[in-house]
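Please find one structure pasted underneath; my questions will follow.
The complex appears here without one of its protein chains, the remainder shown in place.
Letters are used for the chains, namely A, B and C, taken in the order the chains are written, and counting of residues starts over at 1 for each.
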Amino acid sequence: MIVVMKQNFTPEQMAAAVRVMEEGGVKVMVSKGSETTILGAEGSAAGIDRNRLSSLPGVERVMRVSEPFKMANRKYHPDDTVLSLPGGREVGGSRLAVFAGPCSVESREQIVSVASQVRQAGACALRGGAFKPRTSPYSFQGMGTGGIRLLEEARAETGLPIVSEIMSTEDLDLFEEHVDIIQVGARNMQNFDLLKHMGRITKPVLLKRGMSSTIEEWLMSAEYILAAGNPRVILCERGIRTFETYTRNTLDLSAVLAVKRLSHLPVLVDPSHACGQAWMVERMAMAAVAAGADGLIIEVHNDPENALCDGPQSITPEAFQVLMRKLEPVAACVGRRI
Amino acid sequence: MIVVMKQNFTPEQMAAAVRVMEEGGVKVMVSKGSETTILGAEGSAAGIDRNRLSSLPGVERVMRVSEPFKMANRKYHPDDTVLSLPGGREVGGSRLAVFAGPCSVESREQIVSVASQVRQAGACALRGGAFKPRTSPYSFQGMGTGGIRLLEEARAETGLPIVSEIMSTEDLDLFEEHVDIIQVGARNMQNFDLLKHMGRITKPVLLKRGMSSTIEEWLMSAEYILAAGNPRVILCERGIRTFETYTRNTLDLSAVLAVKRLSHLPVLVDPSHACGQAWMVERMAMAAVAAGADGLIIEVHNDPENALCDGPQSITPEAFQVLMRKLEPVAACVGRRI
Amino acid sequence: MIVVMKQNFTPEQMAAAVRVMEEGGVKVMVSKGSETTILGAEGSAAGIDRNRLSSLPGVERVMRVSEPFKMANRKYHPDDTVLSLPGGREVGGSRLAVFAGPCSVESREQIVSVASQVRQAGACALRGGAFKPRTSPYSFQGMGTGGIRLLEEARAETGLPIVSEIMSTEDLDLFEEHVDIIQVGARNMQNFDLLKHMGRITKPVLLKRGMSSTIEEWLMSAEYILAAGNPRVILCERGIRTFETYTRNTLDLSAVLAVKRLSHLPVLVDPSHACGQAWMVERMAMAAVAAGADGLIIEVHNDPENALCDGPQSITPEAFQVLMRKLEPVAACVGRRI
Partner (left out) sequence: MIVVMKQNFTPEQMAAAVRVMEEGGVKVMVSKGSETTILGAEGSAAGIDRNRLSSLPGVERVMRVSEPFKMANRKYHPDDTVLSLPGGREVGGSRLAVFAGPCSVESREQIVSVASQVRQAGACALRGGAFKPRTSPYSFQGMGTGGIRLLEEARAETGLPIVSEIMSTEDLDLFEEHVDIIQVGARNMQNFDLLKHMGRITKPVLLKRGMSSTIEEWLMSAEYILAAGNPRVILCERGIRTFETYTRNTLDLSAVLAVKRLSHLPVLVDPSHACGQAWMVERMAMAAVAAGADGLIIEVHNDPENALCDGPQSITPEAFQVLMRKLEPVAACVGRRI
């Protein structure tokens, strides 16, 4: 930690800053520049009350030099985290993990048919929304518990583990009992109450990046889950909000590289939500694999034109099969397989 | 609603689009431009399955021409909503509503002393966090239920109604029973589960704008609360996330004007969180009042240097008193009083 | 300047970093934290090759602790810069400077009539575009030299100095000879060639903030002009690009406060371009004055409906007169007059 003093600080103000730092358990190094005096912490800065330090009258700025996340940090956990899924596949290993399925579960026939098609094409988990986060209270909000039941039937038929988004802590028991991978959506990435609950379960948690979250905030949300006791976190980049409106969001593939460097957690990419347009999915999926993603989440719907949710960004099972075939050689380029 | 057809659409594709629109209960007007053919809906477009329409092969784009929010819309509710607070003051009327208090409740002495000072200076409610949304799981998370108890003591001493942020639906009973105005924070603006619960209570809800929420999304979140049965919504602009890092966020005062035009709901401004720096609060508060805000939320701490949370953006009770005096003539400029 | 070393740096790598810093003329302070070692510069860091330092193998990051702008910096020029305009008014003093006029000059009658009306209402300069930066090559590009001539006629009639945007260094002689305040538009804020030319003239330069420029970049562009020899720089905040699309841009009034603190240069606000909607101009202008702007630039058109450019954001001369009256008491609130 570095403290930059204000231009005309008094000796008393500097002494106060040094005191707060020393109370935090560090030795303080003073470095007087021609314009600026800085205080550097020698030792772990974890015990320093950064907030109080920032508020001291003589202090201009407090700058952190080490990452604020610990358990999510690759520094203290150099090896990649590899998670085993029910059904025997893994996330984070050399084989790419592709989750596929419709935005929302609509009927038994739909979900079972999509499930068996995506399984055949090589998906390792079935995604399907039962509780849907919709901007409008007047939009279809998902089938709820009934949707979870149908996902279970699809699992029974295909053997694919199921991924679904949790919207309420009231549904925790339902999800823990019936869902294999629990998704925390972009809009809830900083719903800290939900994150703490996710830390108390043992199921893998798929944590989507918030629409305007920095990489650091995203990893801090993962840290909430890890710190509360659940090491099974899968990250998912799904596009960030920018000024560009041609695409629904802007897929940030450099974030995949950053996360793989900063953290040991696996990271998937969701090109469907990022772009919002079905025709873009194939190429952005290929780009994501080339960039180094550990896998993908792809929206697949048997009848996109009549989908109750996100039809425009869903691809058909046939297109998904083509995509999986095209991903194979791309995966090989980066030493992976599909 | 307007449907723009693709360049080389077939007659069958247009017929399909017309059919979906007509099934939604509208008459369809066809307008063939030299390059583009568009379909216009005559009648209410509310029944049209927009999503399905977007997914039709011949359809390029579906454009909405009316706002998606109804109960929050000034069109159907031309008069300003004015809410009465316990203690007799109002939000949304000609007198400005100023909520003030510390970021987080820290002790009985602190909260009672700040409460009596801000009341004396003219605040109409006491804000104080008991459950705090913190980016880091290692930061002070608030005093919890104990904090609510202390806020009640401060209310008993001063008569000021209390405002506090809810983080979990598990605390609903606690908040409904003990808190006067329940805040939904920026990070939970699209926590739809929480919003639906807010719609089932009768207490006023202070809905902060999400860090990267458009004005429309913000009003749609208000719509969730209104549609579920609670008409007591107070909006609060608190800065949006942009590329600029000098300030914590960028205060968007034009959003105040936009919201006042689009909706009948009252809107407050929180310059403390927007700027993140105490020295900016006074001037941005004055600007907010000049722009037309119905009131303000100001972080006031008796000892900012030792605050457990957000010290750098808190002003002292003395500075708050000065601010309130300076706001008086500004309020007069826009036909209001403090 | 602070150098953060990589986690596993070698002694040789640290020695190399120290050497580069010492060659830059500073004494180096080493501060070893438990996780991180940092090097602090004692003395002026101006001579250090920051780029080279960043590229050294053992270096994680180079952090600047002092502002990179010198001549624009309030630290070395504590008093506000006050510029005199032809006609006797000032920019940056206690009296607000309001520049008004149409987006583009369209005819003698138009510009003379608008000029006399805004002068009567209290404007201190006439703005009018002769060379227009238009997104489309097919849009009206301005009257060019003829427009400058008409502005001069309006000046002759009213005594108001004229402000116009320069688009090309080929027009430098024309502007130096005939225009009183030369505007560098948002799109050219980092057209460094143009900035250098602006530094070689003696006319005041109105430097608009780029649409996605940080405050620091903006002040660095001012620094280009100052460093090249022209101290007459007026800054102008005109809205930044964000994800919000309700307004054309997002007016960043906190930037006004930031600039006034960081720099001695005067700063105006252009609410017309920021909001893009005439009905918002009055209130945002009042807010800008309350925030501490040294003045305003307002688009005024005699016939907004038939304006060749930016009609929707232009107000009428009558509305301008009303605005000026309303600004008077707001100015008084911040110790200024109009």
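Keep this in mind: contacts are C-beta pairs under 8 Å (C-beta built on N, C-alpha and C of every residue); 3 or more make two chains touch, one makes a residue touch a chain.
Every value quoted in this text rests on a predicted model; they were computed, and no experiment measured them.
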Contact residue for the chain not shown (choose from A:20, A:220 or A:286): A:286
Candidates C:153, C:193 or C:318 - the one touching the absent chain: C:193
Candidates A:72, A:198 or A:253 - the one touching the absent chain: A:253
Hidden-chain contact residue, picked from the options B:41, B:205 or B:259: B:41
Hidden partner chain, residues of subunit B it touches: 1-2, 4, 7, 26, 29-36, 38, 40-45, 61, 63, 65-66, 75, 212, 241-243, 245
Hidden partner chain, residues of subunit C it touches: 46, 51-52, 54-57, 68, 133-138, 167-170, 187-188, 190-193, 196, 211-212, 217, 220, 223-224, 227-228, 241, 304-312, 314
Absent-chain interface as seen on subunit A, which is shown: 212, 214-216, 240, 242-247, 250-255, 257-258, 261, 274-275, 279-280, 283-284, 286-292, 326, 329-330, 332-334
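Everything that follows uses one rule, which is that only the chains that are shown with their structure count from here on.
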Longest centre-to-centre distance from subunit C, chain (CA-based): A
Distance-to-centre winner among chains (Cα means, whole assembly as reference): B
Inter-copy rotation, subunit B to subunit C, in degrees (Cα atoms; steps of 5): 180
Whole-Å separation of chain centres (CA-atom averages), subunit A against subunit C: 39
Subunit B and subunit C: spacing of chain centres that average the CA atoms, whole Å: 31
Per-residue overlap in subunit C, given as positions that touch at least 2 other chains: 212, 242-243, 245
